[in-house]
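Heads up, one of the protein chains got dropped from this complex, but the rest are sitting where they should.
Note that the chains are named A and B in the order they appear, and that numbering of residues resets to 1 at the start of each chain.
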Amino acid sequence: MARIEFKDIQHSYFAEPSRPKDYALQPMHMAWRDGGAYALLGPSGSGKTTLLNIISGLLRPSGGAVLFDGKNVTDLTPVERNIAQVFQFPVIYDTMTVFDNLAFPLRNRRVPAAEVRARVTEVAEMLELTDDLKRRAAGLAADAKQKVSLGRGLVRSDVAAILFDEPLTVIDPHLKWRLRRKLKEIHKRYKLTLIYVTHDQGEALTFADRVVVMHEGRVLQEGTPQELFEAPQHRFVGYFIGSPGMNFLPCRLSADGAEVAGQHLPLARHLLAQAPAGQALEIGVRPEAIDFAAAGAAGLSVAVRDVEDLGTRKVATCQLGDLKLKVVVPPEQPIPAERGTVTFNAELTRLYADGQLVG
Amino acid sequence: MEKWQDQRAWLLVMPVVLLVAFNALIPLMTVVNYSVQDIFDSTHRVFVGTEWFREMLHNDRLHAALLRQFIFSGLVLLIELPLGVAIALTIPRRSGWGTSATLVLVALPLLIPWNVIGTIWVIFLRPDIGLLGHFIDSTLGIHFDYPTVPSQAWLSVMMMEVWHWTPLVVLLAYAGLRSIPDAYYQAASIDGASRWSVFLYIQLPKMRSVLTIAILLRFMDSFLIYTEPFVLTGGGPGDSTTFLSIYLVKMALGQFDVGRAAAFSIIYFLIVLAFSYVFYQVLLRAGRGEAR
Partner (left out) sequence: MRVTLQNVTKVVRGQTHLYDTTLDLESGSFNVLLGPTQAGKTSLLRLIAGLDRPTTGAVLEDGKDVTAAGVRKRNVAMVYQEFVNYPSFTVYQNIASPLRRAGRLSATEIDAKVRATAEMMRIDPYLGRLPSELSGGQQQRVALARALIKDAPLLLLDEPLVNLDYKLREELRSEIRHIFRDNETTVVYATTEPQEALLFGGNAVVVDAGRVLQHGPALEVYRRPATVRVGEVFSDPPINLVRAHVGPHECRLSPSVAFPVAAHMRELSPGDYRIGVRANHIEVTSRSGDSGAIRATVELAEINGSETYVHARHGDFTLVALLEGVHEFALGAEIDLYLDPARLFVFNGAGDLAAAGRQNDQTAEAR
């Protein structure tokens, strides 16, 4: 278990990087709390796997230093840093049994046989692999193989951190639940630092205490799932988190609110006060924060174009002038057929100037 | 998955089928025909049934040649496979001009016509003008005259064979190594595995199918070998490097004992077939123990 810090870390895959575009990772500082469960969330090419490989030591950053508990480990290999990593597809030693697979890291460090047996049995029980210990690892199903990969990281009692690179990619959706739960249990029990890379925001939000959203080599925001959901700092974070993502409506400010598509929307006073002049302004509001009001009530008038029934909720796609607006309602709630009136939850309505959160 | 049957494909394949039939099946039939006859010339033939086969089984010279052949093929597999794999391990896994150049250089011996190979080594090993022959003879002080010393003849044939065919094993093994995803090496590095462990537990298992091909190819080819040793030693001194096919040719063309030679050919063919089948089954079974 270790506290991990990045000091001015940057990385480029080119020998002579000249423009910002050449960098896979823009210069950054970060601190990862000991024992925290983090998710690195972002689309392909955002630099999250690069970041993960720098933490593990599989990749040496072209600039900056990595510190574990204050000690500079930038030049150390993964083994020396005491890192474990689980990859996108299960990586197991085909010729060995499950027991031998789990014992492998310990045997390489010359741990006595009795201790190896104790540790492996404990981890196998935790991962519900006890019945498979004698079987050849190559014959297991994909999710069991991933558990073996994970187990190899857990057997080392002093492991600094376990890193996951999109580990649930090959797992069936209904088995993903079980594995995610297992990961949470492990986190609770062993209090390990877990860092999890994914492009699936649902996975990130359910797994992590803190989520780091990345885009094009930069960290856009770091926070709890709730913070990211309710107060995205950057337009991209609002778009990427949530299914569907946040609605962004270009607007102009007026005396006591905003003008959106020709209609008036009241805004909190502190937002109006802090809004910078001369920049493109947008209202950011999540589909979950919008409600259909009773007929004749005050609100914005919209045309209802499409309704998707997803079982656990309904998503209505509406039109506000020539802007698209998505609204999420509980499955019970009726949605007007042609036109309706919507109200925005004032506490969750945000203002964005040039893509950045205001206030 | 079963492929869809498209009848038109048979028409396209017909010319090849006819060609193969003409070039392979008909000569094979001819050989079977000859093997049961004693042929003096084109008009004087006597049907002798299985006499040739019975004689072959008791023929001492045949047994000696067969033994020599097994020793040769065994040595070939023992030397070329580990050597080829070892060389393949040293070639970098990344693409680049260095890697390509290395692969081309390694593959050069495979491009040379086989009788030229024999000729190259004849000159190379001459104690008077050959680079290696002269080196051994003068600098090392060992009297080197392979046409007259059986042990040296064997050594020469082995050197030539290894030089000629190890590149094939190298290329096959390298292809197998290249196909292993990086994540396996990364995981091994994280597990603290030694270089030897990585070889034993990751590289070797993943090269299984490729090595199967290498073993089969090298065994069959070496068992049938003719041109290179014939050019180099002519089968000599005496009988010491007379392998099966050299003996067969001596019998068929040298003595024009066509009937006997035909019977011998068939026995030869069956031995190669039997061994290849056994090898293949053993390797297949071992491979099937592992997963998809």
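The rule is simple: a contact is a pair of C-beta atoms (placed from the backbone, for glycine too) under 8 Å apart; a residue touches a chain by one contact, two chains touch by 3 or more.
What you see is a predicted model, and the numbers here were worked out from it, not measured in a lab.
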(request) Looking beyond the chains shown, say which of A:R19, A:R110, A:K134 or A:H174 touches the absent one. (result) A:H174
(request) May I ask which residue of A:H11, A:R286 or A:R350 touches the chain that does not appear here? (result) A:R286
(request) Decide which residue listed in A:E80, A:E185 or A:E259 touches the omitted chain of the complex. (result) A:E185
(message) Looking at the full complex, which residue from A:A118, A:A280 or A:L310 touches the chain that isn't shown here?
(response) A:L310
(request) Using the touch rule from the top, list residues of subunit A that touch the missing partner. (result) 43-45, 172-174, 177, 180-181, 184-185, 188, 199-202, 205-207, 224-226, 229, 239-245, 286, 288, 308-312, 330-332, 334
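Note that only the chains that are shown with their structure count from here on.
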(message) As a quick test, compute the distance in whole Å between the mean CA positions of subunit A and subunit B.
(response) 57
(request) Mind listing the subunit B positions that touch subunit A in their complex? (result) 181, 183-184, 186-187, 189-194, 197, 201-202, 205-206, 289-291
(message) Which stretch or stretches of subunit A touch subunit B in the complex?
(response) 56, 58, 77-79, 83-85, 87-89, 91, 93-96, 104-105, 108-109, 136, 138-140, 149, 152-153
